[in-house]
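This report refers to the structure that appears directly beneath it.
A single protein chain has been removed from this complex, and every other one stays in its place.
A, B, C and D label the chains in the order they appear, each numbered from 1.
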């Protein structure tokens, strides 16, 4: 579907086609053309009306590129990614949006509904001024919304890490390893998405391109800042998730230690007892214990108790109990 | 075998030798000379007809160099690698193709059949225009095909990693370590092949060399982009394969823990029983249990059952069962 | 609360509002405006009187940015962080202070009481000269105090690490892992706070901005030096805390080794004894031992003692005892 | 020993001393002076005849420097290292060769026999043209030979790694750790030697120095390429050797797991048997088993067999057998 917003002399209208005349430098018209899930026929507008370079058109259609910004002389071509992270299912999906920014127009291209585009659409419909600031300001609005959408996802991730850390120390389970690895991959994905995005927006902020006016570059610097923080947090998360794995492995070792101590204590106490009963079960004349025959059984029990007590005392001193 | 494609006034022909006159700046001829498994005699053409620098000829023949691009003034010398990855056998083979790019000619040199060259050959045979865009465009076509061939191999690798991850958590086996290391090496090889390739193509994209026109540099930028993504994925894979090893080691530890718990539970239940039977097997007067002689056996069994039950209860509370 | 310090002709006064006339280049007035927990109404001064760029005002109010320095032409906008580290509770809190530095004024903006601002306030109240050196010198004073406040916190952290290291080797406990991870996170936080701060102050020291005179840049170089050392120490701490975890894991392994040796020694000594008593408890004719029936029991004890002694000797030779 | 090769008007002679007149710019003489294990007296030539800077002379005599290239105005001073790696004994020896390259002379200085110098000496003796290409070409020849000598050593190392990897998986032994560490150190040494060498030769290849003509710089680029590949391989080896250690540790864990499973299976089967025999060895009236007294023994054996079979079935289901 193609939606065309035309801004002329202070008012914004939705029109149903693009007149090539509007693209002339002195037309006084500002355009926003949004291609959402465009049909191959609709896609032709990129070539027939806007005459974009075939490679940038191919890139937009293919949707397999990483975030970047490229200048094609008369227009900028940008790829940015929105994220849609469902922490529970470990599905870390990115949604590519392609931008073509000329002096008088902005063309956006995306497959599926983009939350950021949708929100800016609403603003543009309600408010004539939104497009009136020019296409670069519109680009800023969309990118700003897109990056703002990262924040709750990242906070959710931070929350999950906190929760997992608590779990590791309160009720350690072996299944946690799988979850740690799942989150590790999510965080690596986040980092891979954010970093090139940060660099691309950074180039917009540094006023490398004439399409971005100085006043706007301050705004992009602000978005750039947000992305720096997100990238920084992704690195911090990677560090934390590694620590979680270490903590888990250390816990497993501690448990093993605990299990082995129990086994050793049990063996150390009962093995001598077995030998003692074995001795008095031998079919040879047994030495007489004080107190006569009848007391023998209790004497033996007493010896057993003494040995056990001594052993337990030793283990306590070793700090095993 | 030498195959010579000659393009003159809009039509491409396969000819059987290179006339040095065609190499003159104003000959109006575009040439593609493909040396596939050339005999030493055929190799002489590089020196006798094209007068390439002896070092670049040596490099082409030796086939032991890493991907690079070098300018020798009148021509560019490129080494790029195709990959042929058989995941099942962990054979990660690279195939070197050497390119000599002049203003009016492209010479390719390779040992063994190259899938990329083959495909471009077919295009050239069917289509006069293919060589008509000039030798640099032809170079782009070959490199593009070569890099496109990486994608399925890399996807195969990603699939294997997914599968291995599942295996590690469903049916852990000790042989997985060998496979993890094998894949680790494959991924390291991939990275070693892709990274210098990315840098070499990046130099073509940045228009460092006069042989690459501006219009073509956009195309090389596109290939460069593909290589950046491949290199990025190789790094991501390295991270994942390390995680797999961690997961495996953690699994082994967990298993050990499980085994030790079984042993401890068994020992803790049966050792006291042994001592009890030992006590009543002693050749000393035994204390009378309530219910008369006949009930003694059942009393003892009862005591054993009670102890076992208590122990099992304790283990359940500790979370071992 | 807004506090306004006005310096004119050598004397500093606290006034209750800012006269826009004072902001003119030739007013001869130096101003320090401190907004501490300002109400929305008070915040308006940033826009209405100083006409700061809306993005810098938003940044100041939002308080979620990382340390940075940005030039907005007529003024510098800085974000720096004080730290408030309670080692015992592992609460690593940072306090953001925003600075707007113009040629004739310094505006500080912070939520909650800042120890550094407070101290410089006291100096300004007591001493006319403090503001008399100009707003950039005042900025230096505040930053210097702020960075000086890091030192005791970092020393406390170093002390904790020393103490933990001693503990690990003297009385190893499994709960130490949790503490190690807590400190690891504190150190990572410290590093994340100090590093951008170092870079921001570094830019002030390198005289990138006309607001900082050469004489002052030496002072900022000094603060920069302090921050370099703090960042350096944070990296060193990260290294040490990793070593602590290694040491702990190694300790756990050693303990396990010790436990297993005890178990093995016990089993190796008592198992043969059990078999021996079992043999002589069989209901079959037993071979006669020298010395007659009555000596049999003692013969068997003697054999047991000999075996145990031999075993213990073997273990000693193996270095297990 | 000093050997002086003098090239004048197309013919090379071995002479026994250096006439200072030959060093004048217009003498038309090209010299190669090789100092092999020079006596202190012979060393004086560096100062008295060539007037080299005292620091470069000190460096040459001290033989403790890392590879580098330095310009002293009229001459270049180079330190490069040959390697002599005996894989079996893990002796990784480097041999320093010092080069002084002027416009008309090359002075080489080394302790002990250098294989590279020796080979180039043979070439010079047999072939007048060798020195006729000038001292820089001679330098190239020596460096090329020196770097070529690395290849077999590195291949040997690669072979050892392959072999060790096989061993780890076929017959794991604890002594392998020592060997892994030995190779790790060898590889680290290789890397430390190759990297500065690569950088030094890279500077020669980039034509930073007027002593190296453009035509020669291509040759040095070739040597540089070899060194890049060697450094690349050293990094790859470091990665592999770390993997080997991981594999070994994983193997040890697996073995431990196997041992513990055997112990647990044995204990789980025989402990209940012991209790059973203990029960029927008690000196209390035993319950009658069906089939009369005579069948009791076989009944008990049957029960034992049943329990063992059940246990073994359970272990098989758990995948322990």
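The definition used in the following text is that a contact is a pair of C-beta atoms (placed from the backbone, for glycine too) under 8 Å apart; a residue touches a chain by one contact, two chains touch by 3 or more.
Please read all numbers here as calculations on a predicted model, not as lab measurements.
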### Summary
Listed by label, the shown chains touching the absent chain are C, D
## Note on the structure
Which of D:95, D:108, D:145 or D:253 touches the missing chain? It is D:253
### Query
For subunit C, which residues reach the chain that was dropped from this view?
165, 169, 218-219, 221-222, 225, 228-229, 232, 236, 239-240, 243, 246-247, 249-251, 253-254, 256-257, 260-261, 263-264, 267-268, 271-272, 274-275, 278-279, 281-287, 319-320
### Message
Just checking the interface: what residues of subunit D touch the absent partner chain?
### Response
53, 55, 58-59, 64-66, 68, 70, 72, 171, 174, 177-178, 181, 184-185, 188, 192, 245, 248-249, 252-253, 255-256, 259-260, 262-263, 266-267, 270-271, 273-274, 276-278, 280-283, 286, 293-294, 296-298, 300-301, 304
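Throughout what follows, only the chains that are shown with their structure count from here on.
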### Task
Using the touch definition from the top, list the chains contacting both subunit A and subunit D.
B
### Steps needed, at minimum, to go from subunit B to subunit C via contacts
2
### Task
Quick one: point me to the chain whose Cα centre is farthest from that of subunit B.
C
## Note on the structure
Residue numbers at the subunit A-subunit B contact, same meaning over half shared and different meaning under half, come out as different
### Summary
Chain centres from averaged Cα atoms put subunit C and subunit D apart, in whole Å, by 41
#### Entry: subunit B-subunit D separation of Cα centroids, rounded to whole Å
25
### Query
Hey, what residues on subunit C touch two or more of the other chains?
281
